[in-house]
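This report refers to the structure that appears directly beneath it.
One chain of protein is taken out of this complex; the other chains stay put.
Labels run A, B and C following the written order; every chain starts at residue 1.
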Amino acid sequence: MAKFQSLKEAVAENLRDGDTVAFEGFTHLIPHAAAHEVIRQGRKDLTLIRMTPDIIYDQMIGMGLAKKVIFSYAGNPGVGLLRRMRDAIENGWPRAIETVEHSHAAMANAYEAGAAGLPCAVFRGYRGAGLKEVNPAIKSVTCPFTGEELAAVPAHRPDVTFIHAQKANRRGDVLVEGIIGVQKEAVLAAKRAIVTVEEIVDDFEGLHPNLCVLPHWTITSIVHVPGGAHPSYTHGYYDRDNAAYLEWDKISADRDLFTQWMKDNVLAVGSEAFAARVKGM
Amino acid sequence: MAKFQSLKEAVAENLRDGDTVAFEGFTHLIPHAAAHEVIRQGRKDLTLIRMTPDIIYDQMIGMGLAKKVIFSYAGNPGVGLLRRMRDAIENGWPRAIETVEHSHAAMANAYEAGAAGLPCAVFRGYRGAGLKEVNPAIKSVTCPFTGEELAAVPAHRPDVTFIHAQKANRRGDVLVEGIIGVQKEAVLAAKRAIVTVEEIVDDFEGLHPNLCVLPHWTITSIVHVPGGAHPSYTHGYYDRDNAAYLEWDKISADRDLFTQWMKDNVLAVGSEAFAARVKGM
Amino acid sequence: MPDFTPTEMMTIAAARALSNEDVCFVGIGAPSAACNVARLTHAPDVTLIYESGTIGTAPDVLPLSIGDGELCETAVATVSVPEMFRYWLQGGRISIGFLGAAQLDRFGNINTTVIGDYNKPKVRLPGGGGAPEIATSCQEVYITMKQSTRGMVEKIDFFTSFGHGEGGNDRERLGITTKGPTLLITDLAVWKPDPVTKEFTVVSMHPGVTREQVQETCGWKVRFADNVEETPPPTELELKTLRDLQARTEKAHGGKKEA
Partner (left out) sequence: MPDFTPTEMMTIAAARALSNEDVCFVGIGAPSAACNVARLTHAPDVTLIYESGTIGTAPDVLPLSIGDGELCETAVATVSVPEMFRYWLQGGRISIGFLGAAQLDRFGNINTTVIGDYNKPKVRLPGGGGAPEIATSCQEVYITMKQSTRGMVEKIDFFTSFGHGEGGNDRERLGITTKGPTLLITDLAVWKPDPVTKEFTVVSMHPGVTREQVQETCGWKVRFADNVEETPPPTELELKTLRDLQARTEKAHGGKKEA
């Protein structure tokens, strides 16, 4: 049953050192405010799952929170490489990280299988692809009817999933709209789910019946954080801050610049700072 | 690319004797008008797929069109048994039919796998259930990570799927709303898809982005048939004709009564009769 | 004590077994009435899910089918049927699955498929629908049915859905981690499985019912608990809620053509 609480409380109560955690949102609705709170609380040895690590994991990896990253596309979308993640992989700074690399199809299927309570996902994938050779978590099953060999990967079952969404109602049901990504699956696959929202409304009266609504009994904690996806965006509230993505390429290129930026913009401020960042966007 | 045509043309062009065909709609949006046209055209030796055969297949089976039925619940919902289907199974009237019986979970997964282009569906099912012993299409695969034995069934890949939907736009995109059932999956799993609709509108301007819309390039043929789901219902247009479901129990109880009813209400009329049947519902 | 029928008592006893925290997968007929009476009396926050994809629904009248329009109109969300069976049922999100039975044995195994041999049935029944996986994926299963020697039998003709098999730890042996049938509510009594043998045992009889009546309408030798209680009779509120619901339902389903 969803509790309404502060981001500080939600993170403190639900995320432990060593947990496996997913922060999802496919370009849209990336839960940046939640990640910053996790950084401020200094969680350690996390296994981070995410299709596209993006700036959000670049920051967490650069701050040394991650021991392992499970992912399928480690780029700064439309800009280039993730420089903090590269530095960790290539040079072990600030610590070495283990990587488990998949394709998007495998990651999406692994979340789907997690939500579906299955131990593994079965799909047609990785044919001729090199990841099969370097990732022991890619196996296969044989179709008992046709003999076709299909790819199999373990289901994602995070200890905690964080997502950002447009709205919660007072019962704690959550509405996700627009590019909905793998958020429903990531929430249903997890043991505990924390949702930051732009807005809390009385009820969802009048909503179309076929929208992506997560009932309150699938959510552990709901936190009101306007702007909480910045520099990602929230459909219906504010646009993507593309300039910030471009700027990140410069900030993340240098260890000192990065460290200073994180001090000024993450460690020294609270989640209430996000509202101002999206003003006028 | 979707063609707009008459129901007569759509059935004549797309459905052949011996085809495997699905008429889907989970209680809601059952494509009765399309089934009646198939009966009028006298198709033979069909393999009928449907989760809940319902009145629609009771009529087709009773008229001798089916050689095989793949299903998971052969009841008249809320009323009782399907008497024409029983008569075919128990007494071979008007012809013997083969049955392939599954659970709902298996049927839903088999459509999902068909839409996903997979040869089989993998799920956790049939544990301790007797259908495993009598249906050779139920097999298993072993999870390569946990060793768990999971159920596997062949994907549904109908030659033709028929559905009924609320709206098409002039490009041929189709909107399905409310209880959406397995319609999207049944259409995407099929080689050819025929959709009857309540209404054809200019465009879908202003529609919420996350609704169930089938793009025109997934549809073979669109037919305007107001009332085409009766006695099932179309959310937003007319209610379920529960009295007709109750009445069917009597009509279908007697071979002669059934035959006469089919002559009067199906063979002697056209699909334009449906509009009148839902007037005032 | 108001007058009430055995079926009313059955429905109300079933309703009482539900709480605000439950997420119920609802079948049609008695289970649907019981779940909605619970919702309209002591458990307003109970979550009702119908296999048509309607989650958190609150119908004003009982649906005739599991896919009536009102289920969707009053639901928190309506999802596709594949999603319903994958994410919600198989995903382990349902606390209580309600099942009825054409034939039931003492271990909660259910037949709704055929009477007689599967390949040459005497009576072809509707089949399992969602039951095979409801029986194993829900955390617990509640069964409701009227007692009769035809329905409560020594040996069912077909295993539509698995209860406790031949008793004991048969579920575990099949790798099933859910509890299975934990409650049987009939028109005469409330039954619970013995903790060890898993045989259904009468723990409570409805007001005025005798042990003889329970045995006469049951095809196996009935076990009674050491202390068999009397089911509290329906309260005025429970009975009024159920009857009002049924009156609204009757009116709605008479069909508008006749109206």
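We adopt the following convention: a contact is a pair of C-beta atoms (placed from the backbone, for glycine too) under 8 Å apart; a residue touches a chain by one contact, two chains touch by 3 or more.
Owing to the predicted nature of the structure, the values given are computational and were not obtained by experimental measurement.
Visitor: Need the list of shown chains touched by the one chain that isn't shown.
Guide: Within the full complex, the chain not displayed touches A, B.
Visitor: Quick one: which of A:12, A:131 or A:269 touches the chain that's been left out?
Guide: Result: among the candidates, A:131 touches the missing chain.
Visitor: For the chain left off this view, which of A:14, A:103 or A:196 is in contact with it?
Guide: A:103
Visitor: Quick one: say which of B:211, B:253 or B:269 touches the chain that got left out.
Guide: In the full complex, the listed residue that touches the missing chain is B:211.
Visitor: Going by the contact rule already stated, which one of A:86, A:208 or A:224 would touch the omitted chain in the full complex?
Guide: A:86
Visitor: When the complex is taken as a whole, what residues of subunit B touch the one chain not shown?
Guide: Answer for subunit B: residues 1, 112, 115-118, 173, 184-185, 188, 204, 209-213, 215, 217-218 touch the chain left out.
Visitor: Need a quick check: the contact residues on subunit A for the chain that isn't drawn.
Guide: The missing chain touches subunit A at positions 26-28, 51-52, 71-75, 77-79, 81-82, 85-86, 89-90, 101, 103-105, 108-109, 111-112, 123-131, 134, 148-149, 178-182, 184-185, 212, 233, 235, 239-246, 280-281.
Keep this in mind: only the chains that are shown with their structure count from here on.
Visitor: Find the geometric centre of each of subunit A and subunit B from their Cα atoms only, then give the gap between the two centres in Å, rounded to an integer.
Guide: Each chain's C-alpha centroid was found; their separation is 39 Å.
Visitor: So which stretches of subunit A touch two or more other chains?
Guide: In subunit A, the residues touching two or more other chains are 116-118, 209-212.
Visitor: Residues of subunit C that contact two or more other chains, please.
Guide: In subunit C, the residues touching two or more other chains are 72, 78-79, 86, 90, 137.
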